[in-house]
Each structure stands twice: as C-alpha cells, then as structure tokens.
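Notes follow once the structure below has been shown.
Only one protein chain is missing from this complex, and each of the others stays in its spot.
Labels run A, B and C following the written order; every chain starts at residue 1.
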Amino acid sequence: MSSGTDIYHEMIVDYSRNPINYGEIEDHDVTFHDSNPLCGDSIDIDMKIDDQKVSDIKFHGKGCAICMACTSVLTEITKGKSLEEVKKIDKNDILSELGLEHLQAVRIKCALLSLKVLKSALYTYLGAHLENTEGIDKLKTEAENLY
Amino acid sequence: MSSGTDIYHEMIVDYSRNPINYGEIEDHDVTFHDSNPLCGDSIDIDMKIDDQKVSDIKFHGKGCAICMACTSVLTEITKGKSLEEVKKIDKNDILSELGLEHLQAVRIKCALLSLKVLKSALYTYLGAHLENTEGIDKLKTEAENLY
Amino acid sequence: MQSTESSFENLRNDFPILKRTVRDNKRLVYLDNASTTQKPNQVIDAITDYYQNHNANIHRAVYALAEESTEAYEAARDKIANFVNVKNRQELIFVRGTTEAINLVAYAWGRPHINEGDIIVTTEYEHHSNIVPWQLLTQEKRAKLEYIGMNDDGELNLDDLDKYLATGKVKLVTFSLMSNVLGTITDAEKIIAKCKAAGVLTLIDGAQAVPHMKVDLDTLGCDFFAFSGHKMLAPTGIGILWVRKSVLQTMSPFHGGGDMIREVHKYETTWNDLPYKFEAGTPNIADVIGFGAAIDYLTKIGMDNVRQHEIELTTYAMEKFAKIPGLQIYGTKDITKRGGVISFNFADVHPHDVADIIDKEGISLRSGHHCAQVLMERLNVAATSRASFYIYNTKKDVDALIDSLNIVAKVFKL
Partner (left out) sequence: MQSTESSFENLRNDFPILKRTVRDNKRLVYLDNASTTQKPNQVIDAITDYYQNHNANIHRAVYALAEESTEAYEAARDKIANFVNVKNRQELIFVRGTTEAINLVAYAWGRPHINEGDIIVTTEYEHHSNIVPWQLLTQEKRAKLEYIGMNDDGELNLDDLDKYLATGKVKLVTFSLMSNVLGTITDAEKIIAKCKAAGVLTLIDGAQAVPHMKVDLDTLGCDFFAFSGHKMLAPTGIGILWVRKSVLQTMSPFHGGGDMIREVHKYETTWNDLPYKFEAGTPNIADVIGFGAAIDYLTKIGMDNVRQHEIELTTYAMEKFAKIPGLQIYGTKDITKRGGVISFNFADVHPHDVADIIDKEGISLRSGHHCAQVLMERLNVAATSRASFYIYNTKKDVDALIDSLNIVAKVFKL
C-alpha cells in the first residue's frame, strides 16, 4: 500500500462510518456552526455546560473521513473537561491521537475544522457569561490569537 | 541623418512654428473639439459655411509638429470646398502632401486627429441642418463608418 | 491536423508538465481541466519572448518597444475576436477572468439599469461567480434574484423561465453555456429566443464552453459573454468580457484611471473610446499575448476536433464508470448534450477522501463543491468528485483513474 493511503487506516475509516458523539443536544448551553469555504465541510457543535465543565457535547454536519474522525476524537477529549482545560486543547492532541501529524496543508483544514468550531463555541459561551465587562478585551485577545 | 528624422523635414518644422489657418472664427456656423486620449493633443476647428461650402475655416489647440502640420494642410485643403467634397477628404490627401505615408501607428493618430475633428464638425453641421428627419439614419451610418 | 487519437497523443509533447512525475514517482494524470488547463510550450514561449524582446507599456509611447508591444496586444484582441466570431473588436474587453467579467457587468451595467422590484434570473447550476455578483446587486437595489430549476438529468426547466418572463419584471437572464459540474450544455438558442421576444438581455458564462467547443457569438445573439483564458491553454490572469456595442454604450465606467479617459480635469472627466473606456490601468500585457498564442494553438487543432476528442474520451469513461458498483454519475448520459466533465460519488466515501487517496497514484482530480454550492444543495450532496478532460488526455488516463478507484474501494472496504 502506498504511503498516501497510510493516513486512511482502520480507525479513520471506522470513525467516518460510525462517528462518536454524533447528534444534537436539544437543551444545549451553546452551539456553534462553521464551514470550510474551500471544500464545503460543515460542522455544528452543541455543548451542555455545568459547573464550568463540559457535561455533554455532540456534533453534526458533513465532512470527509478525516474531518469526521477528528471531530469524533475531539469531542471525546472534550467531554468532562473544565472550560479552562478546553481552552488548552491543542491541534496536536487530535492529530497525534489519529497519527495525522504529517497531513498536507489542505487536509489540515479538514482535520482542524472541528477544533475551530469548538473554540468558537467556547468563547461564545464565555463571552455570554462574563460577570463584568472588564474581561471582554482579554477574551477577545485570547480568541484572536487562536489561529 | 537617420531615417527617423526624415519625417521631420523643413515643411513640418515650419508648419509647427507657423501653422496656417490658426485662430478662431467668432461667428462660426459649426465648431468641434476633440483630443487624443493617449497623448493629450487637442484640436478645435471652427467653420463658416455658406451655400453648402466652407467659406472659412480656422483651428486652434495644442499638438506636436506632426499634428500642427497636418492640421495646417487639412484646413488649407478644406477651405472653399463644398460639403460633399469635404465628405470625401481622405487621410492620404494629407499624409501624401507631407510625405508621411509611412508613419507608425501611434503617430498616425497625431496626424489624423484634425481629420477626425473636421469630419465630426461636418456631420454635426449636417445633422443640425437636416431638412427632414429621414436623412438622419443615413448620416449616422456614414458618420459611424468613418473609422 | 487530423482528429485521430494518435495526433492528440502527439500534442502531449507540447506540454512539458505532462512529463513530470508526482508523489512516489507516479505518472501525472491531470484530470482537473475544468478548473484550469496546462500550457503548451507555444504559450510559455510567447510570454518569455515578450519579456525577453518586446516588453513595454502599451498605447502611450512612440518608441520601438512600445510600438511592438501595443501591436502584439491588439493583435491578440483580433485573434480572440475571430475565434469566437465577434465582428467588432471594440466590443472585446480584457479582464482578469470570468469572475471579473461578470462583476464588471453587475457594476457597470447593473447599477445604472437595475431598480427596485426588477428581477434577474440565473440557474441552479451556476458557478458562484454567476450567482454572488447578482445577490450583491439585487440586495443593493432591492431587486430579486430568481433561479431556473433543473430536472434530475441536469437539464434546465425552461417553464421556470417562462414564468419569470411573464411577470414583465425581468431585466437580465444569465446562465452558463456549460455547467462546470454536470457538463450540461445549455440550450442557449431557446433561452435567448425567449428573452429576445420579451425584450430581456442575456448574459452567458462561457468559461466552460469556449475551451471545449466552437462558439459563435455573432449567431448566438446574447448581449454579454464572459470567459477565462486559463481554462483554454492561456496564462492565468486574463479573460474576456464581450458586450454588444449597443449595450456597452449604455454602461457607466467601471474602474477609473489611466487609458480609460479622454480628458481629465479637476472636477470632470470624459471617457476614451470603446473598449478602452473599460480597460483602466496597465493591463496584463504579457498574458494577453500569451492568450493570443493559445488561440493560435487551438485554431490549428480545430475546435470541432477538440469537441470530438472529448466526446470519445467521455464516452469511454462513462462506459467504464457504469461498471463500477456504487459509483453514481450526475447529469445527463446523453453525450451530445454534455461536455467532458464527469461528476460522481463513490458509495459512501467522501469525495475528499477519494481525491486524497488517488492523488497518491498521480491522479489529479477535483473534489468539493466546485464553486457550485447551490447545485450541491439541489443534488442533495455535500460534494462530488469531478474528472474533466482536455486535448492532451488519453484513454490511458481514464484507465489510470479507474484503477485508482479500486484502491479507494479496498481502503474503504467497499
């Protein structure tokens, strides 16, 4: 099998057919949608937040096997984490889990779309639940420096 | 002297300093202005028309030696001619008079700007003095086919 | 030149890129021609020759180089006019590509002519560049954008057009002469006849048609026509907007700047003659000349031969595809009604994964929405894979594609 098909190992193919945490949360505390303008992949993430922790997370949307597998892994990593911990989730946490460290640039976007959606959801939630307006600039800077 | 300076013979240089028919006609019957968008040469021609003949013609404006010489020659040719004869004045009438048959494309525009102004003036006059509206389409076609 | 497989095989030698290998030393099988085509030596050399021997700005200077470059630039305009049978060269405007051409129309014709309540009609299989400019325009003007629908074979439902025309509010009908996803060849004559009867202007997006079949603007009878050079052997960055003179004369200037003016004063300005009024600033001179070389190349082959070659390849590919279980082709199967563009989906495998896996075999195939998301919604798919052919493709390329799909099947256990 040529090197190119290496990334399409068992786990990726399985996740693409049977994604984890697929679905919607009706009474979510935050939801976010984004898409990849180049290829049309599109992901929605819903989260339930209790006690500053992600008590439940689900996603739905359309995407390639890479996108579906990464979103499955990401939501699995996120579930149960505190919001501060979610802030720190890094692209390598997902890529290494799936052996995708050497993806080419265009495919990286497929792999990381859900991370972008997750972080956007997180900052949307944080922004909406600020106790005072002082923190908003700090939040904005944090959010802007994500990518 | 190299071939290039051949076009700058005595007559051209003289006309450029001492153009013929330079000036304005206060009580003209028709006047027209046009310019060359590429180089900025700009010419106005005034004509007095009596009995369907060009009884007087003058021009003013700014232009290079080629433009000035050609306009001098053109106005000289035009003076006294009937409007039907003016219709027939051809670019070669001017170019051959000045030995400019082999001008390059950009300079041709300098040489023929005044002819364009003259014809525009002519058709402006004819359009304004139509006896009935039937002739207008014929005139328009004639004018459109000039270039 | 004869339209035989061997003569088409020979012209592969003109395309240096076809000799290179990709990934693990794989032969390059380039099947993304609907996106952009490769360039023959004749075109590359024309650009090189321009820069090595003639480069100068055009139109304004008297010196030798400027004379040569102006002549070459305007000669290319004449070649293109001749190629699509335009009688009046003043009607041909150089632009960056189809996208700029259509936006130019939306700004310079649309803004002075479209008013509140007017309707612009487009179709469900348009490229984004023939949808978004009209969305922007109709939103600004409080006008409406309507769509001609299509049947499941990818053919337009002209009853929709009749319905919109009957309102008396339609100002423009705009459509692609060939869909970049389905390959459908639009029945332009019928649409134009209906629009003419209703006194409505028509714009044709010819980006996919002009490279692949004979197009005759003089007999077609539309009012605006756009196409891109880079999809027909010419360099990137150059394309054509053609506008019927009587319509062009009603258009406002688009870009202000050098070359498009007659006289500039502090507070007023007059415009240059056509087509220069619409070509502001230093144009893409070298690539215009390269476009001329591409036209020469295609003319020598003959557009009927190009079309015939693609019909043969497409027929061959469709037959092979039909034998692959789980492979679905979109659009009509009637080869006389479609160009050499085949969009498909392979079982439940996402097109990105298809493209990625076969890329490792050297196959360059496009996957995604192909800038036609409205059509994707209509087809109810997220994306498709798309193979599109040109003069240098061969049956061997099709075979390589088919072989590579077997690998996809294996990886995804189909």
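Note that in this section a contact is a pair of C-beta atoms (placed from the backbone, for glycine too) under 8 Å apart; a residue touches a chain by one contact, two chains touch by 3 or more.
Just so it is clear, the model here is predicted, and its values are computed rather than measured.
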Inset, instruction - Taking the whole complex into account, name the chains on display that the unshown chain touches. - result: A, B, C
Inset, instruction - Would you mind spotting which of C:S176, C:T202, C:T332 or C:S367 touches the chain that isn't drawn? - result: C:S367
Inset, instruction - Could you tell me which of C:Q38, C:T70, C:T202 or C:T384 touches the chain that is not displayed? - result: C:Q38
Legend entry - chain A residues that touch the omitted chain in the full complex: 35, 37-39, 42, 104-107
Legend entry - Footprint left on chain C by the chain that the document does not show: 16-17, 20, 22-23, 28, 30, 32, 35-36, 38-39, 43-44, 47-48, 51-57, 60-66, 96-100, 102-103, 106-107, 127-129, 131-136, 145, 147, 228, 230, 235-238, 253-261, 263-269, 280-287, 352, 355-356, 359, 362-368, 371, 373-374, 377
Inset, instruction - Extract the touching residues of chain B with respect to the undisplayed chain. - result: 2-5, 7-8, 13, 16-17, 38-42, 62-67, 107, 110
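The definition used in the following text is that only the chains that are shown with their structure count from here on.
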Inset, instruction - Return the distance between the CA-based centres of chain A and chain B, expressed in whole Å. - result: 75
Inset, instruction - Go ahead and note the Å separation of the Cα centroids belonging to chain A and chain C. - result: 37
Legend entry - Set of chain A residues in contact with two or more other chains: none
Inset, instruction - Identify all positions of chain C at which a residue touches two or more other chains, and write them in rising order. - result: none
